[in-house]
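See structure below.
Complex shown without one protein chain; remaining protein chains in place.
So that you can tell them apart, the chains are marked A and B in the order they are listed, and the count of residues begins at 1 in each.
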Amino acid sequence: MNSVRQIWDDANESKMSCEVLIIGSGAGGSPTAALLAEAGFDVLVVEEGRWVEQGTVVPFSLDQMEQQYRGGGVTVALGLPSIAYTEGRCAGGGTEVNSGLYRRPPTEVVERWRDRWGVSDLDPDELMKTANEVETDIHVTHLPGPASVPSQLLRQGADALGWKHDESPRWMTYPDGNPRHGQRQSMTRTYLPRAAKAGARILTQCRVNTINISHAKATSADVSLANGQAGTISFKFVFVCGGAIQTPAILQRSGLRKNIGQTLAIHPTVKLSARFADAINVPDDVPVHQVKEFAPDLSFGGSASHAGLIALSLLDQWSDFKGAIEDWRNMAVYYAAITSEGRGRVMSVPGLVDPVVTYRLTARDRELLRSGLSRLSLLMLEAGATEVYPSFRGAPIIRGRKDLALAQKRFSVNKASVMTVHLCSTVPFGENRQLCGAGSYGLVHETKNVYVNDASLLPDAPGVNPQASVMAIAVRNARHFIAQENPHA
Amino acid sequence: MLNNSTNTPLIITGAAGWLGRALCSHVALNAERLDISQLIALVRDSEEQVLVQSSLPKDNKLDLRIITGDVTNTSDIDRLFASSPSAFDLVHTAGIIHPKKIAELFAVNETATKNVMQRALHSGARRVVHISSNSPFGNNPHTHDTFRADEPFNPYLAYGASKMGGEIAVQETVSQGLNAVIVRPPWFYGPFQPARQTTFFSMVKSGKFPVFGDGTQRRSMVFIDNLVDGVCRARAWEGEPGRGWWIADTQAYRVSEIVETVGRALTDEGHIVKKNRLRLPHLLGQVAETADGFIQRTGRYVQQLHVLGEMNKTIACDISSATVDLGYVPAVDLYEGMRRSIRWCAQQGIEL
Partner (left out) sequence: MALAPSLHSLVHPTACTVLRHDLPGLPETVAHEVATFTVRRLSVLAAHMRLGIAVIALLVRLFASIAGQPRLLWLSKTHLPLLGEYFRLIRSLSYAYIWEKWPDTRSDGSPT
């Protein structure tokens, strides 16, 4: 290790040590690292992916998927239908690659978590105060000017139907005041540099295979380094912050299985592309408006829409839809996301490097996805779309209201491209031992020093972009840990 | 915004039907307030003519003209409009929900509606109110969902498809210049009810009303007088043609709540009501729906199966647009409406 550089990937020591090991550098791990380092703990952050500077890859491109996503962006929860999901795998995790939209968890959701899962001292007002601090740290703000045309079309369609909508703020700065020139305030721009400044070391391309636990106490982690060598990191405490898929997988590989990886929650999403009379496509950004008329059950928003992604959205009924691709500049992709009652599993299988993920949609989820895609199609017609192309096999081209009946009749979730970018709830926190894998501050039940502090803790899907929930809870838990284990006490 | 300065004749198709008779009765009683100079009722035969006449108050002073004819017969429709004044309003209630053969649904609810709208356009109708249904929009995707004023079509079986066809016909004629609006009542109840509604009371009374699952599925309902009020307000509304409104109670009710309320209304009207014990699994509702769909594809129709198949669904609608646009506020609640319905049955000598 180069003692001067605090962010490095060329570890040549097979044995390292620290006071607090933080596994993962996303929305959970980075704030945890910053707060603990600032409190005086000796922190080592290990990240499986690379450090990729912003601006060196095109947002939402295949290149970005290759460099910053797990499995090149192709990861799947098996089931009927299988559900494609994405996981960031880079320094900063999902915050480097997502749409940057920010939503506080609704108060009733926090109350539900507190009451049903028995999360101690989870006060919605206190959590919102913490969220407020996070919002300052990552510069949560609205656009300094008009939204992009695809975003405005979403708003117009909702207005025509009398449906509620709003502009989701983003954690962005706009140095020149141009809403098109936002700079995302992801973890590599905010909490990770802060952690490094406070003395934390950040080791990238380091994969944690297992945590060695004896008599409920973890002592070290076996890792694989960038050079392919194995290593061991010893520690006093460990925070597992690898996200809702990797965190339970690491815990399971380490022998911890009770209520871990059994209750994966997601926001399943179906899509369509809408074609307009004029050029509206914005290849490198996503709409900021979201339609919340049917929230929390159902939300509508816009997706990344460069030509490659338009082609992808037309793929399921390519024989009828293919002509539209030549008009991609007049098109944009939109989604309908639901709050699912179904649940999935993350299973670490001996001999396999990656966990097997499954997900089962309920009958209610399926009906809601059908209804969601149809309502979204209606909204696009009201927004002025000349043609709507729903992403499912056998879909008709929707040119008018009569076609919506045909689309609903033909729709089946099993024929649709269902995907999600929001994954959580694989190690739910709380004192209800029947339901929870970790305690009210993330300490894994039946361990003395293994903490979880990421999206895995959220007891169920919040119905909104979960990053705000993840960060506020991570900060809350980190502060509780500092109060309990203050190194200067 | 309401416009009451029309003094216009009103044509009612399906005048001898449940809603048609309630509307005739209301118009006859309130002709002056509604500024209606003449009521022209389309009925199919002399039997229906008697039904319409019996629905009017004994001292009726409103000019009533009865035209005998069938909406499925274009020459009858021509005759209806040929004999009408140059300016008139039309409430198109004619429809069929429980046919002998599926083809009747489309003949009445779609084709006849199309013909009526076209004739109304060319005969100079001032305002047309088309009575649709919840069925073109199917069921809510889950029990907490509520249909907004504007929803995508998702017709429930053949009846839904035929009523959707009717709505599309109306909208197409609106685009050609017809001043028409649409009223969509969900499950309605009240005086002038047909025999099948008497069965509803009897089932609740005997504790044998089929409740699926835990009875938490929700249904919007509307007392017929509230519906008639909504129709009259839609007739008088001055706004863009093509608009549609749900006319129902403010909130949808859980099925268990409906059964409990009807039971209470029956008890308070002096009936002995047994505790409802008929709980059916959801699967049975799905089986009934599937069987209904299968039989309908063969062109036949079994009313009991159709009703059973629909009973485990949530059909809930949001009336806020009707409140904002029309000033519609349901005046009679479920309990009071049911009591009035029970009393009406008693007055008619109908045994529950």
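One rule holds for everything that comes next: contacts are C-beta pairs under 8 Å (C-beta built on N, C-alpha and C of every residue); 3 or more make two chains touch, one makes a residue touch a chain.
Predicted model, so just to flag it, every value in this text is computed and none were measured.
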Inset, instruction - For the chain that's been dropped from view, list the shown partners it touches. - result: A
Legend entry - Option from A:L161, A:L256, A:L309 or A:L443 whose C-beta touches the chain left out: A:L309
Legend entry - Touching residue (missing chain; options A:M128, A:V356, A:L406 or A:L435): A:V356
Inset, instruction - Provide the residue numbers of chain A that touch the chain removed from this figure. - result: 61-62, 66, 71-72, 74-76, 80, 82, 306-312, 315, 318, 322-326, 328, 349, 352-354, 356, 393, 415
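Just so it is clear, only the chains that are shown with their structure count from here on.
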Inset, instruction - Can you check how far apart chain A and chain B are, centre to centre, with Cα atoms defining each centre and the answer in Å? - result: 48
Inset, instruction - Could you pull out which chain A residues touch chain B in their complex? - result: 161-163, 293-294, 297, 364, 367-368, 370-372, 374-375, 377-378, 382, 401-402, 404-405, 407-409
Inset, instruction - Would you mind writing out the residues of chain B in touch with chain A in their complex? - result: 136, 138, 140-142, 144-145, 148-155, 161, 164, 168, 171, 321
